[in-house]
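Single-structure report; data block below.
A single protein chain has been omitted from the complex, and every remaining protein chain is retained in its original position.
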Amino acid sequence: MRRWTPYWLALPAWLWLAIFLVVPIAAMASVSLTTGNLIDGFTQTFSVSNYSDAIAKYSTQLVRSLVYGGVATVIMLVLGYPVAYWIAFKAGHRKSMFLFLLLLPFFVSFVLRTISWGFLLADDGILLGTLKGWGVLPQDFHVLATTVAVIGGLVYNFLPFMILPIYVALERVDPRVIEASYDLYASRLSTFRRVVLPLSLPGVFAGVLMTFVPATADPINAQVLGGTSNTMIGNIVQTEYLVNNDYPTASAISFTLMAVLLIGIFIYARALGTENVLEAAAR
Amino acid sequence: MNNPLLRGLTQSRYSRRDALRFAGYSAAGLALAACGVQGQKAAAPSPSAVADFWSTQKKNGRVVFANWPEYMPEDQAPLKQFQQATGISYEYKEVIQENAEFFGKSEPQLRAGQPLGYDIIVMTNGLQLGKMIQLGYLTALDHKQLPNFAANAGASYKNPAYDANNTYTIPYQAGVTGIAYNTKYVDEDITSIQSLFDKKYEGKVGMMADAQEVGNFGMFAVGVDPDKSTQADWEKAAAKLKEQRDQGIVRKYYAQDYIDAVAKGDVWLSQAWSGDVFQRQLAGEPVKFVVPQEGGTIWIDNMAIPKGAANPVDALMLMDFLYKPEIAAELTAYIQYVTPVNGVQQILAGKSDEDSKALAESSLIFPTEADYAKLRPYRTLTNAEEPVYNGLFQTITQG
Partner (left out) sequence: MRGKLGDRALYLYTWLIILWLASPIAVMVLFGFNDKQSKSNTSWQGFTFKWYQQLFAIDGLTEALVNSLIIAVVSTVFATVLGTLLGLAVGRYRFRGKGVTNFLIFAAISTPELVMGASLLSLFVSGNAPRGHITIIIAHTLFSLAFVVVTVRARVVGLDPSLEEAARDLGAGTWTTFRLVTLPSIMPGVAAGAMLAFALSIDDYVVTSFVNGSTQTFPLWIVGAVKVGIPPQVNVMGTLIFGIGVLLAVANAISARRKTTH
C-alpha cells in the first residue's frame, strides 16, 4: 500500500504538468526545427541551423546573461542568508510577519516599483542629486543605464526567492541543537560551518535554483535599468518572438538557454556533492 | 445532406474530431504551432467581393470596441452619445497594451479561424498592422458607410502608404516623433537631427528601441527620405547609428520610459512622441519638442475590423461616428494626441475653458502645415525586406 503513496501524491501535479507543460515544450521543440516566416508559413525541416545561427548571433547576450545571473545569485546568497538565519532562529512569534513584510513589495505591480526606482535613482534625483550637491559624487556619476543597475535590479527582484527557502530549511533546525553545539565547538564560526550550514544546504540549493534560473532569463531589468550594452538573452527572445515573429529562432534560443542553465545547475550540484543531476535540479 | 438528423450527426462529429485532435496533441505533444502555421498570405479582395460581403451584413444593435487604456474619456461620453444616437449598445475593453503583444496573441486565434471577440481594434501602423493586412486578418471596409470619414478626415490621413485607399483601416489618433529636450540642461535651440549625434551630449542622448523609429531617424540623419529608402540607405543609416552608439553618445535605447528620463534630466535630449511632451509641458516641466528640419516621423493608431467580427456594420457606424468633429474634439480634449479629424482645432479654440484653448494653440496637438511637410511615415516593409531591415537596426539597439 505505501509503495503507491508517492504516485498518489504526485498524480495531480503530474497531470497538470503533462497537459500544460509537456505539450507546450514539445511544441516548442518542434517549432525550433522549422524554417520559414510568418507570412509564407513555417515548414518542418528538422534542420538544426536555427540553433547554430542563434548561438553564433547571440552568444554575447547569452554569456552576459549567465554572468549577470550568476553574480546576482551570489550577491543574493550573501545578502539573504543572514536574514533567513535571523528570522528562523531569533524572530520568535514574529517569523511570519517578517517573511510577509519581505514579500509584500512584490504584491504591487513591477511597473510601479520600476517607476519608483527611476524616481529614486535619477541622475539628479533625491539621492544622487543630493550627494552631487554635497560634492560627494562627481557630476557625471549615474546608476541607471549601467551594468550595476541591471544586476542590482535582479538582486532586488529575486531576493525573497533566495531568503524564503533558506529560511524554510533552517527553521526545522531545533535552536537547542545549536546551543548545544556551542558547547561542543569552540567558536560560533565552526558551529555555523559544521552544524547550521549543512542543515541549510537543501534551502540554499532551492534558493539558488529559484533565483539563478529566472534571473538569467529575465528580460525586464535589462530593459528598464540597462544601458546600450546590457541586453540579456530574455530580451532577445522577446524581440525574436514578438517583433520579428521568428518563432523558430525564439524557440531555439529558449531551448539553448534551458540546456545551458541545466548544465550550470548540474555543475553546481556536483560542487555541492549531489550525485543525481535531475534530483539536484529540483532540490 | 439536408436531413437535419444527418446534419446533427456531422456537426457533432466535427466537435468530436476537435476533441480528438486536442487529445492527440496532448498525448503526443505534436507540433501545434508548426502544424498550424501555414502560409496564409491573402490577396486584396476584389471590390465586388467586398460589396457582396457588406450586402449580407446588417446592424445588430451592439458593438465591442477593443482599445488601449486611457484612450477614451473616463466617463465614455463619446460612446454614450453614440449609443443615444444609434441605439447600438457598446462594450468598451481596454485590452491592448502593445502592438507586438496584441498581434502575438491574436495571430494564433485568427489563424485558427476563431473570432477575437472584438468588432473594432486599434493598432499602430507598423510591422504588426502590415502583417494583419497581409495575412488577411482584417475586414475590408465599406467606405459607402463612412461618410464622416470622407468629409472630415485630414488630407494627411487618407490613402496612407501602409493601407492604400484606407482599404482596411481608418485613423483613430496620431502622433509625431521628433526631438524632446530639457531646457534646464540644453541651452541652445535644437533644430537639427544632428544634435542627437553631437559629441557634446555624450551619454545624454536617448534613442528609441523600436527598429522603425530608430531607423527613420538614422535615415533623416544621412539625408534619406525613409519613404523612398533602399537597402543601401538602411546600411548607411545603420552605420551612422552605430557610430553614435560606439562613441557613447547614446545613453539608452528606450522602449517607452524615455520621457521621464528627459523630464528628470537623465537624458538631456531624446527621440520623443509629441503627445508625451505636451503632457510634461502641462505639468510645468522644462521640456521642449521640435520636429527637426531634416524630418520627423508621423505614426498613426488605426481602427480596423478583425476578421470574423460579429457586428461589422455596427463597428463601421461607430468608427464613422468618431469622425464627427465635435465627438473627435472630446477625444482630443482627453487623450491630447494628434487628431486626424478636421475642424477639431476650431471647436476647441471656441471653448471657454483654459485647457481647451491651450490644446487648440499647441503645435504638438495640431502640427502646422510646415510640420506636416517634414513628416514621414515608417517605411512600409515587404516580407523579404523586413528581416534585413530589422536585423540591421536591432544589432544596434540590442548589442
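By letter and in written order, the chains are A and B; residue numbering begins at 1 in each of them.
Basically, a residue touches a chain if its C-beta (ideal position, glycine included) is under 8 Å from a C-beta of that chain, and two chains touch if they have at least 3 such contacts.
Computed from a prediction, not measured in an experiment: that's the story for all the values here.
Q: Of B:Trp54, B:Tyr90, B:Tyr118 or B:Tyr323, which one is in contact with the hidden chain?
A: B:Tyr118
Q: Among B:Asp142, B:Asp198, B:Asp260 or B:Glu385, exactly one should touch the missing chain; which is it?
A: Touching the chain that is not displayed is residue B:Asp260.
Q: For the chain left off this view, which of A:Val48, A:Val74, A:Met97 or A:Leu184 is in contact with it?
A: That would be A:Met97, which touches the missing chain.
Q: Since one chain isn't shown, list which residues of subunit B touch it in the complete complex.
A: Residue positions of subunit B that touch the missing chain: 18, 21-22, 25-26, 32-33, 36, 66, 68-71, 74, 93-98, 101, 104-105, 108-109, 112, 114, 117-118, 256-257, 259-260, 263-264, 275-276, 279-280, 282-285, 335-336.
Q: Since one chain has been left out of the picture, which residues of subunit A touch it in the full complex?
A: 5-7, 9-10, 12-14, 16-17, 20-25, 27-28, 79, 82-83, 85-87, 90, 92-117, 119-120, 156, 159-161, 164-165, 167-169, 171-172, 188, 199, 202-203, 205-207, 209-210, 213-214, 217, 219, 234, 237-238, 241-242, 247, 250-251, 254, 257-258, 261-262, 265, 276, 278-279, 281-283
One rule holds in what follows: only the chains that are shown with their structure count from here on.
Q: Determine the centre-to-centre distance between subunit A and subunit B, using the mean Cα coordinates as centres, and give it in whole Å.
A: Using C-alpha averages as centres, the distance is 35 Å.
Q: Which subunit A residues qualify as touching subunit B in the complex?
A: Interface residues on subunit A, with respect to subunit B: 18-19, 22-23, 25-27, 30-31, 34, 36-42, 44, 60-61, 115, 118-119, 122-125, 140, 142, 144-145, 223-224, 226-229, 231, 235-236, 239, 241-247.
Q: So in the complex, which bits of subunit B are touching subunit A?
A: Subunit B residues touching subunit A: 25-26, 28-34, 37-41, 98, 100-101, 103-104, 107, 127, 131, 134-135, 203, 211, 245, 250-253, 255, 257, 260-261, 264-266, 383, 386-387, 390, 394, 398-399.
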